[in-house]
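Sharing a structure below in structure tokens format, with a few things to ask.
Only a single protein chain was left out; the remaining protein chains are all shown in position.
Take a look at chain A:
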Amino acid sequence: MAGSSKKVYEVFVSKIPWTLASKEMKDYFGQFGQVKKCLVPFDKETGFHRGFCWIGYTSEEGLNNALQKDPHVLEGSTLQVQRNRKVFLGQKTNKEVVETS
């Protein structure tokens, strides 16, 4: 019930090549609507990101625009974009994950 009333317009992006980071993701996904949040978790051990990220739009329109486009090809790589099912919570246990915006 609480879940349905919550308005989160998030997409989950995977298969991100290592060469792209939050700035590139934000720039690319900005074309579909205003991006409120862009979370690319990096592995502090290796210095590489984990190949996925979350993009949060300010409106449902942005979300839908992003979802409608297929395929998403960025610098030669096809990104996988899907509606985000689980809301990402900044938990204390995820210390090794550093979120960058």
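The definition used in the following text is that a contact is a pair of C-beta atoms (placed from the backbone, for glycine too) under 8 Å apart; a residue touches a chain by one contact, two chains touch by 3 or more; residues count from 1.
Heads up, the rule we're going with is that contacts and distances are computed from a predicted model.
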Out of "Dimethylarginine dimethylaminohydrolase 1", "PROP1-like PPR domain-containing protein", "Ribosomal eL28/Mak16 domain-containing protein" or "ATP synthase subunit gamma", the chain not pictured bears the UniProt name "PROP1-like PPR domain-containing protein"
Against the hidden chain, chain A presents residues 1-8, 17-19, 21, 23-24, 37, 42, 44-49, 71, 75-78, 85, 88-92, 98-101
